[in-house]
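Mind having a look at this structure? Questions to follow.
One protein chain is absent from this view; the other protein chains keep their places.
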Amino acid sequence: MMPNPTISEFPDEAASPNPGHITAVVGSNFSGRSRFLKTRAGLEHHGAFRRANHDDLSVYIRPEVDLSISGLRPTTGAEVSYHLGENQQREGISQLLRVAGLADRLEQNPTTLSGGEQSALVFISKLGLNPSVLAVDCALEQLHPTLKDQLLTEAKRGEFSRTTFLLADNRLAECAVPMDASLESPFQQMGGNDDEKQIPLAPLDSSVTLPLNVNPISIELNELTFAYKRGNPVLRDISGKLTPGTIHVIRGRNGAGKSTLAKLLCGVLRCPSGSIKCGGRAVMPYYEPGRITAYHFQFADSQFVARTVGEDVASGPAARGLAGTTLAARVDAILAAFGLSALKEAEIFDLPYVLRKRVAIAATVATGAQWMIFDEPTLGQDEQSCRSLAAILSQLTSLGIGVIAISHSRFFVGLLKGQEHYLEDGIFKPMPKEVKP
Amino acid sequence: MLTPNPIARGLATLLALIGTFLARDAMLVVVVYLLVLLPLLACLRLTRTHTKFVFVGVLPLAVGLVILWGLVVGAAPGSPHGSAPAEGVKHAILVSARLAMIAGLFQLCFLSLPFGELMGVLAKWGVKSDGQILIASAFTVWPELQLRAGQIVTARYARGLVKNRSLLTTARQLPFLLRPLLTWALHTGILRAEMWHQQNLLEKAREASPPRNGTVLGSAVFVIAAAAWLAVNLFPLIR
Partner (left out) sequence: MIKTTKATEGIKSQESGVRALPNRHLLLALIPLGMAVNLGVGSIAQMIKLPVYLDAIGTIAMTLLLGMRAGILVGVLSFLIGGLLVSPVLPWFSGTQAVIAIYVALVARRGAFKNTIRVILTGIGLGVVAAIVSAPVIVAVYGGVDGSGASVITAFLIASGKQVITSVFLSGLAVEPVDKILQCLLAVWLIKGLPKTILRRFSGGLLEPNNLIKQEKQ
């Protein structure tokens, strides 16, 4: 467990309310944090440990934030107003929206917001319900650290003094806001519910040699510009050269255009102006999508193309012509590296979020593309998994594969020891001091 | 200033719909559509929505109907085939114009209001909160499904499963949409239901913003206009 000087001591009872304070729920993956949070919020009950009073509203926010959007209102502003109803904390909520940069996006459909923006929206909306307990299960990880600090600071102010905050977050050590208490889940020794009992869990294994072999090539970007809506450019004149052999880390605030850049390089989006050269040859990735550059999405659930773990991981190399024993060997090695060997026949949507994220990363690695982009690969992953993932990414660069990582986590970026690029207002800028580790 | 109250809104729409359904004069329908309905939609900034809808949903149909009634049948319904191709074409135009008019009336009634007020109007019409929730969700889920369908196709591109992207290869991805789309729909629905239950979100539907009461003038204008339209179309049928 990493030393965390911001967590202060707290007397024991995990069930007692602590309004206006943030309690960190710590532990590694599968140590029962989610079960504890769900129990405190009344979604589940376990033996003597259950929420006594169901009349008092308690809210659990799951890691997949897009599934926490209500689906009852078509705009961001209407979503917040719906949750707020006749509750009295309008000023506090308005301030949170301003801090999150959502105040001028109220007419936007919530499902079209970026991952971090959705995290902020969900946190703010659920706070607007004025719950007695707000149990946040790794839902704030994809926020830029500064934004997370600002939201948590605002949340602790007077207007929300009724709410006990319980926060599970694998990036808590990077949080500048002091936690008022810290506790471990009481469910560590309990064993899973019926479903989870049957899921064999294994850690990532970075010692596995990945059977991937590519011809290294550089990528040159020349004045790339892109806008989703005319007159509102997300990327402006992006230029630069990315060479394999070192991990390229792209950092920047939520909504800065990092995922958009990744989608242009992969060929999911069409580049209307500027050019991309791979290995000296001008290419339009849009017409050969996913060929030179594979892309691991921030939202893991949106990238699966098959039903079972094995089929999904095999789909990429199979599309590139691998078959028979070569294909099987690659799939088995990659499953072993990601601790998924025992889950080859498992259905992806039967697995918990943490494992689905690993499957998605494994499927990207399995493609064997010359460049691979990993968008927030450590969401939901604990410290040990982050270290293993960093080692796997380093192995990829040693095999000649170009690696781009997009991450807000200072800890993970520190492990990668790569070349950092900072994206702000759609262009690469020098790294601001507040972001440097 | 000319906003009808919820009851007048519903009544006017109903009368206008019946009137349109009973219309038999193609030219009259076209004239009223062009000179009355389209300007109304323009005032409420619904022109773009409506014209897109008409171009995609009505115009292709209109072309097909003109060919079938004008050339193949060569007459209006009830007349011997081939006896009056011009009447057949008129009938095709009548049907198409009626459809465009009905589409415009529905859009005028439902899409001219901010979303929260629409829920208030439904409440005034006696739609219970469960019905309001279903209708509200239908409007939010449709763009969500379109986004999700796009993501499923995008995933296939990003995995390198589609060589040489083109309109044809994109169309070929469509069968791969079906299973993931249903899985997504059920997975999302179940988790969403759990969230609604846990956070008592459905009870909040009752706090939906109340509708603007509208003005007496506005209510009267729309109801009288719709009743007149109904009368104009009913009269020739009774006579």
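Note that the chains are named A and B in the order they appear, and that numbering of residues resets to 1 at the start of each chain.
Note that in this section a residue touches a chain if its C-beta (ideal position, glycine included) is under 8 Å from a C-beta of that chain, and two chains touch if they have at least 3 such contacts.
Owing to the predicted nature of the structure, the values given are computational and were not obtained by experimental measurement.
When the whole complex is considered, the residue among B:L186, B:V216 or B:A231 that touches the unshown chain is B:L186. The residue touching the chain not shown here, chosen from B:A8, B:V29, B:V73 or B:L113, is B:V73. The hidden chain makes contact, of the residues B:V36, B:I102 or B:A220, with B:I102. On the side of chain A, the interface with the absent chain consists of residues 1, 3-5, 7-15, 26, 36, 42-49, 71, 181-187, 190, 193, 195, 307, 347-350, using the contact rule stated above. Residues of chain B in contact with the chain left out of this view: 53, 56-58, 60-62, 64-65, 68-69, 72-74, 76-78, 81-82, 91, 95, 99-100, 102-103, 106-107, 110-111, 130, 133-135, 137-142, 144-146, 149, 171, 174, 177-179, 181-183, 185-190, 192-194, 196-198, 202.
We take it that only the chains that are shown with their structure count from here on.
The mean-CA centres of chain A and chain B are about 39 angstrom from one another, to the nearest whole unit. On the chain B side of its complex with chain A, the touching residues are 115-116, 133, 136-137, 139-141, 143-144, 147-148, 151-152, 154-165, 176, 179-180, 183, 187-188, 191-192, 194-196, 198-201, 204-205, 207. Considering their complex, residues 41-43, 57-60, 62, 64, 67-68, 70-75, 78, 81-83, 85-86, 109, 111-112, 126, 129, 131, 266-268, 286-291, 294-295, 297, 302-305, 307, 315-316, 319-320, 349, 363, 367, 369 of chain A touch chain B.
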